[in-house]
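As you look at this complex, bear in mind that one protein chain is not there, while each of the others sits in place.
Our next item is chain A:
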């Protein structure tokens, strides 16, 4: 995935993310390592990246104790992999814009079922429910693209289960054109579950139409030097091909669902001009551009 040697030369801060990348089991789910502290970022006691608000560093638990707070739910692009400075992540940018803290609930390939569980836990245990949720379901799709395996209820095997799931099937994987239907059912089911939970608790909801380098119109000079989009090895070749093949199906499903549920869908979707660190993670300007879209949608639901 990308030429990380070049990326680290061009963007030295990315070294911190590569060096400190730890995937930890929490039940049958994968999260980031807890209490990491390095030059580029830090995580809280649950492995969530800290967000900032008015110069303060906040854990998700700190946010959930606030009188008013928002949550950004999503995969590693919410976490801000490769993006130095907690203050530059989506939740921190939204916090500055709206004047209340936003928690960073970004997990490695965090899928909608996992994110629903976290939201349910916070809604049940926090003194007050969040005022607004931004849900980015892109992890459903990117996780699927590693294996082409999906279950309509339980999604795709997580990053640490992939090998076991492949061994079980002894290399005989079902055709991805059939599995994509299961993945679309999965994503619909759990986005709807998040929407219903938000509706029941009167929490404003915005869906993020997140995007990747593969949907970018024209790569920039630094992206060309970083060799984004070039697979290194057969597994990546398969992953990237899968991504390109079904991205429109996934995007159309998300658009259709947002329309049916009457929830704003914010972000560029299938075509973008934003900046990337690697194929799936935004650089500082890219994150800022996405947040401008999210903020415009949040304003409509907070009114």
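Simple rule for what comes next: a contact is a pair of C-beta atoms (placed from the backbone, for glycine too) under 8 Å apart; a residue touches a chain by one contact, two chains touch by 3 or more; residues count from 1.
Definition applied: contacts and distances are computed from a predicted model.
Missing chain, UniProt protein name, picked from "SGNH hydrolase-type esterase domain-containing protein", "ABC transporter permease", "Phosphoribosylformylglycinamidine synthase subunit PurL" or "Ion-translocating oxidoreductase complex subunit B": "SGNH hydrolase-type esterase domain-containing protein".
Among A:8, A:29, A:145 or A:257, the one in contact with the hidden chain is A:29. Touch with the chain omitted from the figure is made, among A:80, A:106 or A:155, by A:155. Counting over the whole complex, chain A has residues 25-29, 113-114, 117-118, 120-121, 124-125, 150-158, 160-161, 164-165, 168-169, 186, 189, 192-193, 200 touching the chain that is not drawn.
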